[in-house]
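Handing you a structure now.
A protein chain is absent from this complex, but the other protein chains hold their places.
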Amino acid sequence: MNLYRPEEECGIFGIYNHREASNLTYLGLYALQHRGQEACGIVSSDGQRLYSHKSMGLVADVFGNPEIFRNVPGDSAIGHVRYSTTGDSVSKNIQPILVNYSRGAIAVAHNGNIVNSQLIRAELEAWGSIFQTTMDTEIIVHLLAASKASSLEERMVEALNRIKGAYCLLFITETRMVAVRDPHGFRPLCLGKLGESYVVASESCALDLIEAEFIREVEPGEMIVIGRGGITSHFPFKKVKPSHCIFEHVYFARPDSYIFGKTVYLVRKELGRQLAREHAVDADIVIPVPDSGVPAAMGYAEESGIRFELGLIRNHYVGRTFIEPAQSIRHFGVKIKLNPVREVLKGKRVVVIDDSIVRGTTSRKIVKMVRQAGASEVHMRISSPPTSYPCYYGIDTPNRKELISSSHTLEEIRRYITADSLGYLSHEGLLTAVGGDKESFCHACFSGDYPIGFPRLGPEPQLDLF
Amino acid sequence: MNLYRPEEECGIFGIYNHREASNLTYLGLYALQHRGQEACGIVSSDGQRLYSHKSMGLVADVFGNPEIFRNVPGDSAIGHVRYSTTGDSVSKNIQPILVNYSRGAIAVAHNGNIVNSQLIRAELEAWGSIFQTTMDTEIIVHLLAASKASSLEERMVEALNRIKGAYCLLFITETRMVAVRDPHGFRPLCLGKLGESYVVASESCALDLIEAEFIREVEPGEMIVIGRGGITSHFPFKKVKPSHCIFEHVYFARPDSYIFGKTVYLVRKELGRQLAREHAVDADIVIPVPDSGVPAAMGYAEESGIRFELGLIRNHYVGRTFIEPAQSIRHFGVKIKLNPVREVLKGKRVVVIDDSIVRGTTSRKIVKMVRQAGASEVHMRISSPPTSYPCYYGIDTPNRKELISSSHTLEEIRRYITADSLGYLSHEGLLTAVGGDKESFCHACFSGDYPIGFPRLGPEPQLDLF
Amino acid sequence: MNLYRPEEECGIFGIYNHREASNLTYLGLYALQHRGQEACGIVSSDGQRLYSHKSMGLVADVFGNPEIFRNVPGDSAIGHVRYSTTGDSVSKNIQPILVNYSRGAIAVAHNGNIVNSQLIRAELEAWGSIFQTTMDTEIIVHLLAASKASSLEERMVEALNRIKGAYCLLFITETRMVAVRDPHGFRPLCLGKLGESYVVASESCALDLIEAEFIREVEPGEMIVIGRGGITSHFPFKKVKPSHCIFEHVYFARPDSYIFGKTVYLVRKELGRQLAREHAVDADIVIPVPDSGVPAAMGYAEESGIRFELGLIRNHYVGRTFIEPAQSIRHFGVKIKLNPVREVLKGKRVVVIDDSIVRGTTSRKIVKMVRQAGASEVHMRISSPPTSYPCYYGIDTPNRKELISSSHTLEEIRRYITADSLGYLSHEGLLTAVGGDKESFCHACFSGDYPIGFPRLGPEPQLDLF
Partner (left out) sequence: MNLYRPEEECGIFGIYNHREASNLTYLGLYALQHRGQEACGIVSSDGQRLYSHKSMGLVADVFGNPEIFRNVPGDSAIGHVRYSTTGDSVSKNIQPILVNYSRGAIAVAHNGNIVNSQLIRAELEAWGSIFQTTMDTEIIVHLLAASKASSLEERMVEALNRIKGAYCLLFITETRMVAVRDPHGFRPLCLGKLGESYVVASESCALDLIEAEFIREVEPGEMIVIGRGGITSHFPFKKVKPSHCIFEHVYFARPDSYIFGKTVYLVRKELGRQLAREHAVDADIVIPVPDSGVPAAMGYAEESGIRFELGLIRNHYVGRTFIEPAQSIRHFGVKIKLNPVREVLKGKRVVVIDDSIVRGTTSRKIVKMVRQAGASEVHMRISSPPTSYPCYYGIDTPNRKELISSSHTLEEIRRYITADSLGYLSHEGLLTAVGGDKESFCHACFSGDYPIGFPRLGPEPQLDLF
């Protein structure tokens, strides 16, 4: 059994001092649903003890019954949405993790991935610790429980100084809420205010929904402690160069969020404009692969002057949960999600804009679908560089072997997806379009340049990496 | 208890002679999910008997477990998705309706609304008939069961000649499938072919998903009978002028569908262009209310030359099923679905495009949201005329009293929604944009000009209408 | 599909004019649970309309959640427990059957079996009636709906005069409750009073539980109508000789019930005494097959002077629902229910008392189990005559072919079950032990002497019978 389990693709939300803490956390998680559709949970505090409700499923399903909120009373709460690969015993792996230890109760919600979790877990188990889950996050509470420091803050700093990797963390105790962002600041985290209440969320769109005021992003390496006495900021870690995840801008974050100092929608439009500059083509229409490709396609259209059209319609009732009939003799694949509009595509030279190519199979189906609908030419344009390296900091990517661009040339990929032409945004173009300090981003998935190394028990992950 | 229950907003799908009949019906319903999210069902035939599975819920939930298909074996199947208002005993009101009568088993799926159902039901009950549901559709099977005609076709014609209203019907028996479209042709219905199998669906997008070839639309007043011996077409009803529902083009159908001789997406773009011609305004950007307003906004932008932007981002995990926390002190309303992009709207003169205004409350919230996000001016443009009259032919509209435009002037509505200006597409402009024979559409919701009258038991609906 | 479906082995309960009508019906059904463990339901009336809740499962499971009672408000209620063989679409076959027809709402609960239901159903369907279930009970409501008589009582008499067979019926309308027992009085039914409320139940044990006073048994051919104005008794049917089901005394009814003028427990002890007189044997101990064989074994022990012991212990957590592990390489059969007590049986000559032998397989296992536990001799004694004929009046018996005594001699059966001796109670002894008028019982299962014939559509049941 592989104990290493990255907490990929999660969203976190917390609110302190609001009589509707759990309700608002529910709404906040709802706004962050795109960061994880598999499971979700809320832990609340009424000042005396902690309460928990969590389950597999979408936020609206797990918390859709108003009776549920009786299970999570109180005026503070933290919540978590997660995506993870299926496997055994997943239901015990839902966050927040809530434990009782000698100092009382504490719960934690985590977005990111701890790269040295296996080493620390082995060490703790050798001393007699028993783990309840297979989540890397659990080592944090064990380190807290084992710490002899007298204050919660000291215990946290002692525990967090042991771990390496990407993490945004929200802790809740009977009386306090603590938000921590790792020194590299891989994942986004922001701070807001709603009346007298403080709010912390992975993305600003969650603040918008509950009409909280955006204050600022939590800074890399910052620990914010919120208690009855107010809010304090600490920087207990050694300062390092930031490594914001550039893939949040390209694909993962919601377009209406403001992260790493920019509005995602505008960044994506600029990616499209830059793509048009780098890979112009003579064509009749520009169409996006909806929904994530829409802003880049608009940018490409504006910059190139080619007309923007919706040539592919998305079925919005599709979630990740659609199950094809098992007995079926065929697979419908991308047709379940997308349908071409024949009258738009017929006889046209079409530029198709997508944000990335992973295995290439989906792009291949899309190109064929567009061509079958009557397009005379299909030109694929990708608003990011080739994804050649897996992410170890919290984005779910396949093994390197499955990434088509890690082992194929541009021409090979073009032939595989059967496009008339193919153009990726350049690495330089990407950093230019994102703007700001180019040095402050992690682009390991494009460049293989990993900001943090991987001390592991076994040899396997290294083989993928180096 | 009100026995009158319009079968509003439904979608139907059927396939004859395919070894994966139920699987494909599941996919077909999935493509028609936008026509009804409350409940769905499939009835199949293996040539010997009929099988049924139906339940409240989305198609992907009700049929998501592949084991389910063991319940609906055979090589023919019909299916139904429905929307209806909540109420008691709804679960028995799910279609298709399956009954056994003296001639064997028959099931029916219905999209539309029978306006004389109350009269016929009262008459049947007086003779001793016992009804299982409160759906108007059930009178059809009772009329069939009571008919003494010797052939199924004759019994159907005898039964259908008794009913008035809007209906697209799909029947299945042990050995046959029958599709009927009412003489006015209110609702869309199309015929396709997949290998040796015939397919019937409310919209062409359902044919696309299963890769069936579109043959043609079923014609108003046509009855198509499909059996082991092949397919036959009948026109057993008195011919009348068609009354296609123009609201299918404005809002209800999927943009990638081809109905009433046009592709919906192109019609909607043309509505936007016409709207720009009729209600030009000096502005910086055009934004849609997503998703239905997108094509019209693109058309408006193209015609006006004003830049198209996404100023409102939709949370795609929102279904009709989102339940706000009951204990909440506020209502979040449209914020649950839409979030403005501040950087796009700040300081801009904004044209907002939507497809209709019903009660006005949503439009009011959207205008305020856009203004609070920094817009200097907000100009609302609606890609259809004022909706002043309720629909009795299969679209769920509120009572006339609740329709803001039935009792308020344009200026009153503008003031209520707090827009700087407001423009509706003209009636003439609508018919021009839709194209073809202007006389062939039902526009009662805009004009009050109802193609079929309402013989009712009670006086109530008349009060609303005249 | 076989439309003929006897409503075998059911229990019914009703209460009129009590503010806790549904609660008390729940308790009444609970006391009648032994009459049917598969499904149960309650229909209540608040004077304005009828309410229903029914489901597969035991009474304590279906109604175990107190919230359920909100679904069945009002001050009158009827309920039903049923056993039936598994099959498709069973959930729609749960009683009471509730329908709306031209005169309002009515529900019915039925214990018994209508032998001419197929003929009547065919006739009704030929006129256009559509049936919702495959239960014979449903024809009653259709006959009611089709009746043109002006009063409810007249409609009922008109309907019931059409049907033949065994039936105890409880009807409820918005304002009345009606109890009917067929002219032969096959099944038991009794009337009680609880304060100002009237109660009707299959067995008196249900009155005991709710502390209602037992008034009298409902008489064969009697129709009791209870309404706001009080209670009236009618005898609308032609008088016939009674045919009380003797098997209720032998096995089916609860020992603490008083039916057909006797307490069941005392009858069963007397059956044991008579058995001892008819089939004495030199032995050390008498043991029952628990639980139903206990009173007869006590009677046998008292009459014979042989010591009564518990040599077989029953696991009381066994219901009819125990499912043996599917993958198992063996079948545990009767061991799941019964375990021998070695120290009691070792070296003893044992008389084993059971109430009947059906297929013989269970008796064979019991004899072997007792012998393996050390018994030196095993003498089987049965407190009823050989069961050679199937029941068509409401007891679930196998086909005649499966009844071992219909095709085997006493000696053949003894050898099959491997007993040292075997004795059945004689037919004469049975009637003597039951006491009273010997002519008033139906003993068709022992004698083949069926009080009512079987007009059927198909030839099959006749083959079994004659």
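Read from first to last, the chains carry the letters A, B and C; within each, the first residue is number 1.
Note that in this section contacts are C-beta pairs under 8 Å (C-beta built on N, C-alpha and C of every residue); 3 or more make two chains touch, one makes a residue touch a chain.
Nothing here was measured: the structure is a model prediction, and the numbers come from that model.
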- Message: Could you tell me which displayed chains border the chain that was left out of the figure?
- Response: A, C
- Item | Omitted-chain contact residue, chosen from C:256, C:282 or C:428 | C:256
- Hey, which of C:66, C:230 or C:305 is the one touching the hidden chain? C:66
- Item | Sole contact to the chain not displayed, among C:92, C:241 or C:342 | C:342
- Task: May I ask which residue of C:9, C:208, C:248 or C:303 touches the chain that does not appear here?
- Result: C:208
- Message: Applying the definition given at the start, please give the residues of chain C touching the unseen chain.
- Response: 19-20, 22-23, 26-27, 30-31, 33-34, 37, 58-60, 63-66, 69, 205, 208-211, 254-256, 258, 263, 265-266, 291, 294-295, 298, 302, 307-310, 313, 315-319, 321-323, 325-329, 332, 335-336, 339-344
- Task: Just the residue numbers, please: which parts of chain A touch the chain that's not shown?
- Result: 1, 49, 99-102, 122, 125-132, 141-142, 145-147
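Definition applied: only the chains that are shown with their structure count from here on.
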- Note on the structure: Between the Cα centroids of chain A and chain B the separation in whole angstrom comes to 36
- What whole-Å value do you get for the distance between chain B and chain C if each is reduced to the mean of its CA atoms? 51
- Contacts with two or more other chains occur in chain C at residues none
